[in-house]
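All protein chains but one are shown in place.
Should a chain be cited, it is by its letter among A, B and C, assigned in written order, with residues numbered from 1 in that chain.
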Amino acid sequence: MQRIAMLGSGFIGRFYSDSLQGLRSKDKIVTVYSRREESAKKFAADYGVPFWTIDMEEAIVRPEVDVVCVSLPNNLHEEAVMLCCKHKKPVIVTKPLGRNAVEAKRMLDAAEKAGIFNGYLEDLVYAPKFLKAYETVRRGALGRILWAKSRETHPGPHSEWFWDLEQAGGGCILDLGCHCVEIARSYIGKDIRPVEVMCWADTQVKPIDAEDHAIGLVKYENGAIGQFEVSWTFRGGMDLRDEVMGEEGTIWTNNFLRTGFEMFTTGKGGDYVAEKAESNSGWLFPVGDEINELGYNHMFTDMFSSLENGKAPKETFYDGYVVNSILDAAYRSAKSRQWEPVKLDDWRGKKGLTKESHLTDYDPDHYLVKEEVTHYGAKKVILKNKKTGKIEEKVLQ
Amino acid sequence: MQRIAMLGSGFIGRFYSDSLQGLRSKDKIVTVYSRREESAKKFAADYGVPFWTIDMEEAIVRPEVDVVCVSLPNNLHEEAVMLCCKHKKPVIVTKPLGRNAVEAKRMLDAAEKAGIFNGYLEDLVYAPKFLKAYETVRRGALGRILWAKSRETHPGPHSEWFWDLEQAGGGCILDLGCHCVEIARSYIGKDIRPVEVMCWADTQVKPIDAEDHAIGLVKYENGAIGQFEVSWTFRGGMDLRDEVMGEEGTIWTNNFLRTGFEMFTTGKGGDYVAEKAESNSGWLFPVGDEINELGYNHMFTDMFSSLENGKAPKETFYDGYVVNSILDAAYRSAKSRQWEPVKLDDWRGKKGLTKESHLTDYDPDHYLVKEEVTHYGAKKVILKNKKTGKIEEKVLQ
Amino acid sequence: MQRIAMLGSGFIGRFYSDSLQGLRSKDKIVTVYSRREESAKKFAADYGVPFWTIDMEEAIVRPEVDVVCVSLPNNLHEEAVMLCCKHKKPVIVTKPLGRNAVEAKRMLDAAEKAGIFNGYLEDLVYAPKFLKAYETVRRGALGRILWAKSRETHPGPHSEWFWDLEQAGGGCILDLGCHCVEIARSYIGKDIRPVEVMCWADTQVKPIDAEDHAIGLVKYENGAIGQFEVSWTFRGGMDLRDEVMGEEGTIWTNNFLRTGFEMFTTGKGGDYVAEKAESNSGWLFPVGDEINELGYNHMFTDMFSSLENGKAPKETFYDGYVVNSILDAAYRSAKSRQWEPVKLDDWRGKKGLTKESHLTDYDPDHYLVKEEVTHYGAKKVILKNKKTGKIEEKVLQ
Partner (left out) sequence: MQRIAMLGSGFIGRFYSDSLQGLRSKDKIVTVYSRREESAKKFAADYGVPFWTIDMEEAIVRPEVDVVCVSLPNNLHEEAVMLCCKHKKPVIVTKPLGRNAVEAKRMLDAAEKAGIFNGYLEDLVYAPKFLKAYETVRRGALGRILWAKSRETHPGPHSEWFWDLEQAGGGCILDLGCHCVEIARSYIGKDIRPVEVMCWADTQVKPIDAEDHAIGLVKYENGAIGQFEVSWTFRGGMDLRDEVMGEEGTIWTNNFLRTGFEMFTTGKGGDYVAEKAESNSGWLFPVGDEINELGYNHMFTDMFSSLENGKAPKETFYDGYVVNSILDAAYRSAKSRQWEPVKLDDWRGKKGLTKESHLTDYDPDHYLVKEEVTHYGAKKVILKNKKTGKIEEKVLQ
């Protein structure tokens, strides 16, 4: 059992709490901190939390607290983590870890120096579909991974601080790209070094200083490519789709808008309000168990079971730091209009990889380019002559 | 926290245990009974159960047992329930409750006489998609419910006793129809009396005495229709689809084969084996979190929370009895080739309902049949003259 | 090239004309008949038809007419066909052929006696998805066919005569069931005799004398089962889905609501009106090329190419007669509440079939019931002992 201090009582704090105390869980939130008293009080009432406060340190330091969960705006993560380091409390932090890699690195170093358990709450790499897809990829079902894309777009976040560049540290790249980058990085291999980033970003619709739409490519040392598509201007709900493509296959997952639940209503029947949907009538696509589908349950299980077993969780501050470093490169690229290197002072994965060669022999003199049955029934192979380099076609039978 | 005696160590016992002890659950299995010693031992080892036995009563009677979970073949349900009654242990029983309504009624009566908590483990009415759809229907988003269909088909069950008419009590109607009937009944209203059943059943493929394919209609007192489609001869995996249609809308759910997870593999990449899939290559459709998607987590949460709060769970032996009564009528109809009445000596829902009239007035003299915009742009209404009964068409500008 | 007399200028007449004269077709409509002058005139203007009339015979008899296309209300089909017989003009008739099998038989007999080309315009067995699925089934990809289901539901037809029992001859069974019955019959085999029908029908919503919702089962001599689900009360657009299930596989097709075209619009952007959709905002599911998707192009190609080649088309009046006979049995069954025989005085297919036996030997002493890999990794077979009839399970390594 874990007794949790919850820092933050907003949207994500409530999502976390619904997961933490949902179903038959043994874990309980014992303190809650919010910047606003009425918010702290309401949260404490809603979730049955015995102690609330508007003093962050007080929520952390109390002896009944086993672990601290940071669900605060991005600009307050570092302060919260430093307090946990000071009081040697295990800490888990919502995404992104920092507003940039410098902040993230300071949190990482402080936590490791203090020797405290640190977890990075990247829920979407714990989404059930991701977990199974990831395991499938690791077992080799898709062969060598060539490309991994993650798309997260919706009509924009719910709290005002996201839209404030100072508090958030960025726009949809930071808010949504952090998910996408870690998903693609996981499929490609977290031990493969991200080398450089090319990114387009623009503010197409919203009256804000940060970007509201961006697309980026992340090149890895072994030649694989990660891709992110993020936006706060998408209309139609929350679009969460991932794709991963290997030499031997592909996986497509859809976590939200198309999950096998489809509904039409004229809207005359009742006052039904679908979550995050943009309308209450017509065709709607609800999610059965949102908390589980988005990975919260599996994430906290990993965090607390790891803590109890004295192990690092799957996602630590180090991962948060790598993600921030990639996003920093994306921001630089959006300005410089060039590929920008990912600066990683502290790289813990494989080193010195090169793009592997993967030629398939057809016979001693030829590489195989492709086998095919054409639409008029012929079977043939396309070959490359090893000596001449010429492409040749050979109809079989 | 609940300490559970698990009776049965087969396929369903393992599914239940994966749910019961998965994630952060506080509940634990403390005893396990199996008919075969090696099976009991292996289960105890796999799930960390401290006590195993091949004496059913011994698994139930031990003082550390809070609740008994019956995961045995259908012909052993009654014996297990009677032992729980004898020892006054709360009991939850897998589906179907009995092999027929007579058995189910004896279990219901015994449990109520003994005053013990009784739960009916119909997991699919706890599937997350069903739970949200059900709530949506209850709030009126689809208006008056006209029809509810549930389809469960797959290539046949995994244990030999299912295929043995004596032990199982029936074929796919009993095995799969029990799910479908309770799903449709829930959408239509569990307080609405099922009146009669028409069923077709046949043994089309398998060398067995029971039916391997059946389709049935269940008429309810208010005029709504339930439908089930069940088969052990379907090829392509497990097909679990529900539809519910009301005057104001429709809901379609797919719990298994199309959930937003799609994968192609040449099969050359690794030794991946997809669960229940019929192949390991080509396009495959895995489920992210099978345990949750099929309703097990939400089912046990309801069961144990209800037990702890002194309430009846959503699904009790009474529901199991109603389902068995409907299935009995289906079996009679498949033989008599007529609609057969559902015999319910003990009916606890609404009585004396009639098919409601739902005419919509267009103006004092006409009922509205339909409004339409045709494909060549005209707006019109089709009306029924209240006096003459004539259908009339009126083009509106 | 075919010069066509179009009888009828309503919804279906226009759909047909869009197909007949669409793209690069060489066929032209040369006369049009309508009961109402303004309708005939408008149609002639819209489609460039040189001659219009409100005298049916006049539209048929003119020398420039090569073939007559009957797109009239059901109660006028027989009159039109008899005029074609009188004038020896090739004739093609929209579905259903007659209001009942007696009418259909009279038309069939008259056309055959007159020796004229006769085609039955059952467009949905010419839908491109159906054509390919049908060919696939014929080649054996699904093995022996066990079950074929066709569903057509929408919010009700567009012209007032459909809702008038006298003119239409029935409700949604006749209007939509004729499609479904011919689709299932085609998958099962048009030479397999339909034996009996069980049908439920009700008027659940609309203020009409005919049924607005029905479900039926059609049993074929070889043991296969056809199923239809039809309704005029469905909300959400036009639901056109077929399924066919064989011993070796299954096919699912969706002709309208889910064809790979998905759209979300807030409705603020423009005055877009989606065809047959029930709303202009939210998630919409248009069809790319409706005329082609619904089979009209392929149907007329078969009709006219057959006519030019002196062959019978795939669908003739005989097929229309068989369909009417099956629907007649459905109507009788809805009243009698029993399986009703399909009365076919004129049966031209196979005779004396019995339900085939299809047991699979595992070894000399056993039939194979099922092979399986369980979720805990064991491989096993379930067998039936040929002598004892006992079900046995055998774990293989």
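The rule is short, and it goes like this: a residue touches a chain if its C-beta (ideal position, glycine included) is under 8 Å from a C-beta of that chain, and two chains touch if they have at least 3 such contacts.
Bear in mind that the values here come from a model prediction, so they are computed numbers and not experimental data.
S.K.: Touch partners of the unshown chain, restricted to the chains that are shown, please.
M.R.: Looking at the entire complex, the absent chain's contacts are A, B, C.
S.K.: Of C:38, C:64, C:166 or C:248, which residue touches the hidden chain?
M.R.: In the complete complex, the chain left out is touched by residue C:248.
S.K.: For the full complex, which residue in C:102, C:141 or C:359 touches the chain that was left out?
M.R.: Of the listed residues, the one touching the omitted chain is C:141.
S.K.: Can you list where chain A touches the absent chain?
M.R.: 11, 14-15, 146-147, 153, 155-161, 163-164, 198, 200, 202, 204-209, 213, 215, 217, 219, 223, 225, 227, 231, 233-236, 245-250, 273, 275-276, 337-339, 358-360, 367-370, 372-376, 380, 382, 384, 389-393
S.K.: If the hidden chain were put back, which residues of chain C would touch it?
M.R.: Counting only chain C, the missing chain is touched by 1, 23-27, 127-133, 136, 139-143, 246-255, 258-272, 286-289, 292-293, 297-298, 300-301, 304-305.
S.K.: Residues of chain B in contact with the chain that isn't shown?
M.R.: 235-237, 264-266, 278-279, 281-285
The criterion applied here is as follows: only the chains that are shown with their structure count from here on.
S.K.: List the interface residue numbers of chain A and of chain B, divide the shared ones by all numbers used, and answer same when the ratio is over half, different when under half.
M.R.: Over half shared, hence same.
S.K.: Express in whole angstrom the distance between the two chain centres, defined as the mean CA positions of chain A and chain C.
M.R.: Computed value for the inter-centroid distance: 48 Å.
S.K.: Suppose each chain is reduced to the average of its Cα coordinates; what separation in Å results between chain B and chain C?
M.R.: Roughly 33 Å separates the two chain centres.
S.K.: Between chain A and chain B, what is the separation of their C-alpha centroids in Å?
M.R.: It comes to 36 Å between the two C-alpha centres.
S.K.: Two-or-more-chain contact residues of chain C, please, as numbers and ranges.
M.R.: 235-236
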